[in-house]
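Only one protein chain is missing from this complex, and each of the others stays in its spot.
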Amino acid sequence: MAAIRWRAWRPIVLPLLFAGALLLAWQELTGWLAVSPMLLVPPSAIWSVLVQAWPVLLAQSWPTLVNSVVGFLLASGLGIALGGALVVSRRVEQAFWPHVLIFQLIPKVAVAPLFIIWLGMGPTSRLAFAVFLSFFPIAVSAATGFRAADPTALRLCRSLTATTWQTFLRVRVPYAIPHIFAGLKVGVTVAIIGVVIGEFVTAQEGLGYIIMFASSAAQTALVFATIALLCGIGLLLYGAVALGEWFVRRWYGAPISAGGFE
Amino acid sequence: MPDATGRERLLTVALPTGTAVAFLAVWQAVATLWAIPAVILPAPSDIVRQLVGSWGELLYQASFTGAEALAACVLSGIVGILVAAMLASSTPLREMLYPNLVAFQLIPKIALAPLFVIWLGIDAPSRLAFSTFISFFPVAIGTLTGLQSTNPNAIRLCQSLTASPSQIFRHVQVPYALPFFFSGMKVAATLSVIGIVVGEFISSKHGLGSYILLAGSRAETARIFAALVVLCVIGLALYGAIAWLELRVRRAWRG
Partner (left out) sequence: MLSLSEPALPGECIRAEKAWKIYDTAKGPVEAVAGVSFSVRRGEFVAILGPSGCGKSTLLMMCGGLEAITAGRISVDGAPIACPRTSIGVMFQESTLLPWKSVLDNVMFPIELLHRPRREHMARARELLSLVGLSGFESHKPHQLSGGMRQRAAICRALVYDPDILLMDEPFSALDAITRDEMNDALLDIWTRYTKTALFVTHSIREAVYLADRVLVMNRRPATIVADIAIPIPRPRDPSVGETKLFNELCSTLRGMIEHSHRAARDVTPYA
């Protein structure tokens, strides 16, 4: 009985144990080896900085969070719309799909300075940059999803004299949703990355700015504390998307794997 | 009846080329006819002129970015394989590490770039380490998935033929894992360029990233575009190299 229970808990307990042990080793070794606080600070020091600088960090995390969320939502809308537009006709797909794929391969991060020139140093350029970065993975996965519908289901719709729009809404969209969520999960992290890079480059406000500022001032503990907060935001937003996916899966009530329906 | 397949094949090439040319033409027309300031949007012809004019400088900067991205890509391949082999070899180790690794991927790792500057300075090793750090994971996950997706019946067959574990590894597991490894490497190719560019943004004195940033601060937009073109070529070349390698290796294994 106990053995069975352990087997069920093992996949959860073991990783947590490992993470805990890692933190403990980090804490103890930094003290033991007298590592310079410039290079690495123990978790306890990070925690105390996090508590001390909490009001500042909270104020600076607000623009980062808002830009990320708004950027992600805009990118989702645009990406899903473009993904749908791409599959409207075979010709449209042939004409634009290669461009979308090539855009996936090039280092779009480097475009950041252009956004500053176009939209200034303010939050608008960071927002636009986040939209620009997270738009592509969402569009690609949406287009993939809209094409992933079971071909015989499409044939069934044709035999039932369904209109293109009926087929799209009732068959293509439901088949696409698992794929779209895969894209959204990538997109939400990429949106945060876009905002943070924007904050690195413009150095006006936000957690990215704090990280740059603290690292140039060699305040390593503050760098770590800010990164920890940023990771918290990242996990929070990812969790929100994952929660949405969970609800959708429950509504489907059918086994769904990463690649669509089983 | 017209040759439908030939027409289809022609369209697959002609349509995207056509849209690209049309896009450039509209860009050129808009930029020149509406006399948009070159700071906001230089015409494609301006960008080409800039490319030709500062060719030597661009090539010099690209040599840093390109070499570092290539090195980071190779390094993430090696690190990815090592991590995957480690995780595949022991179940408890995998159970301990894998969920932590996955959770780690959900955070915006780019934000850790300044830490690498603190630890390793502003030279190539710092950027290499950062770039490898953000790009090894797809390789590790891909290779691990590949090693675990081996058809169990193929292994059983080998065992019935009394093959040694190393033979099974070479003749069954490696061929099964190769496609997964390479799809991870293709993602890593893109990520490693991004890693180097972000590193150059925040620390370096040379490389296309710092060149772009400098041009941006001087509002030399045509120069930014010219550097972006070179950067895209580096990105596509790295991806193409991986795809070519995959073809060669697969052919060698006749997979």
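Here the chain labels run A and B in written order, and each chain numbers its own residues starting at 1.
Convention: a contact is a pair of C-beta atoms (placed from the backbone, for glycine too) under 8 Å apart; a residue touches a chain by one contact, two chains touch by 3 or more.
The structure displayed is predicted, hence computed values, not measured ones.
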### Message
So one chain is hidden, and I want to know which residue out of A:A85, A:A148 or A:A162 touches that hidden chain in the complete assembly.
### Response
A:A162
### Task
Give the residue, chosen from A:V35, A:V70 or A:A153, that touches the chain omitted from the document.
A:A153
### Summary
Residues on subunit A facing the left-out chain by the touch rule are 150, 152-153, 155-162, 166, 170-171, 174, 251-255, 261-262
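Heads up, the rule we're going with is that only the chains that are shown with their structure count from here on.
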### Task
Give, as an integer number of Å, the spacing between the C-alpha centres of subunit B and subunit A.
19
#### Entry: In the complex, subunit B residues that touch subunit A
11-12, 15-16, 18-20, 39-40, 92, 95-100, 103, 106-108, 110-115, 117-119, 189-190, 193-194, 197-198, 201-202, 208-209, 212-213, 215-217, 219, 221, 224-225, 227-228, 231-232, 234-236, 239
### Task
Spell out the residues on subunit A that touch subunit B in their complex, using ranges where they run on.
10-11, 14-15, 17-19, 38-39, 91, 94-99, 102, 104-107, 109-114, 116-118, 189, 192-193, 196-197, 200-201, 207-208, 211-212, 214-216, 218, 220, 223-224, 226-227, 230-231, 234-235, 238
